[in-house]
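Only one structure is covered here, and it is reproduced in the block below.
The other protein chains are all here in position, but one chain of the complex has been omitted.
Moving on, here comes chain A:
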Amino acid sequence: MAAVIALAVAGLLVLAMSGMFMGMAKSFTATVDKSPAHVMILPPQAEGLFGNNSGQPRRLIPTIYQHPDVLEVQPLNGSWAFWSNFPKDGQPAKGDGVQVVVVDPVKGAVTLPTDFSDEVIAALQQPFTVVVDRSSLNKLGVKVGDKAKMNGRTVTVGAVVDGYPSMFNSQVFVSYQTGKLIYVVDEGQRVGPLVVKIKDPSKAKQVADELNAMSHGQYKAWTRDQLSKSSQKSMLKEGGISMMIGFAVLVGIFIGIVITWQTLQGAIMANIKEFASLRALGVSMGALRLIIMELSFWVGVAGLTMTVFLTSLVAFAAHSAAVPMDFPLFIVIPVTIGLMLIAILSGLFSLGVLKKSQPADLLR
């Protein structure tokens, strides 16, 4: 039982930590995942949504329209702004940089995330009204209906949305109009990523391929899925995230093997006389080894079951605290295999103590 718990805790450690980091990585791509756009256009060398500061030329927009399936092309506008609240009595003053995301507050607009409710859209339609993520309220020191300052202009928090938490700067959604009023809309020659709506969403992959064929290396078209995954990956590649996950995995494996092995060994030692009596009765060493391996296999299975249970508890707790967590298969599967391996390895390590089951020792 102790071995099962050790294994489950190791699994939980790895899964919860990596789940949290994956959740953070995913929160960066929330705007992509929830965009109604089917295809997105980025500079040719881009690996994801982030780190393309130089942007791409605005003149690309008409060339995208040349594809017969394209309905609408819009640049994703957004830039950094300075936020400060109006502290009420006893409330601390908060000042923070925020990431402004400019959307078209019209239902079905290509820049408007699909999960924005009518109420949120109506709020955005008011000038000087902004929308923030629920998890950012505290950080920004405001409630719905409060006023705050952005880039020196007074804005009102009109509504909140869920599912756009951010590891670094909070995200603030504004309409194009409000964006202009608080000086975040750039109408220069360079634009950010382009979002594209097409006639038949099921043909997104094909359209993206065709756009790439006609791009002459000036841009790269992505489907939403491709971009979301690639963005997450590039986040992992450059950020300290991969290091942290790697560390969690190492610690998890270490805890898993050492504790599971030791507890398994303890369990065998506790029954060493019983094993010795089986030896005396003629049960071969190989058969006893098999018992241990079978035992460690079941410890693995039980440990996995408990990991699933504990992790879902943690995920549930995280969800209620609006902390983003994500468990992509490419993490869950190796962890599952890893836990089983740990159990089996612990079993193998423990085989050594069986040598202590000398039946002659029972005679005294």
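To be clear about the criterion, a contact is a pair of C-beta atoms (placed from the backbone, for glycine too) under 8 Å apart; a residue touches a chain by one contact, two chains touch by 3 or more; residues count from 1.
Operating definition for what follows: contacts and distances are computed from a predicted model.
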{"item": "\"Integral membrane protein\", \"Lactate utilization protein\", \"Molybdopterin synthase subunit MoaD\" or \"ABC transporter ATP-binding protein\" - which is the UniProt name of the missing chain", "value": "\"ABC transporter ATP-binding protein\""}
{"item": "Touch with the omitted chain, as defined above, among A:A122, A:M243 or A:A287", "value": "A:A287"}
{"item": "Of A:E119, A:D162 or A:E274, the one touching the omitted chain in the full complex", "value": "A:E274"}
{"item": "Touching residues (missing chain, whole complex) on chain A", "value": "271, 273-274, 276-285, 287, 359-360, 362-364"}
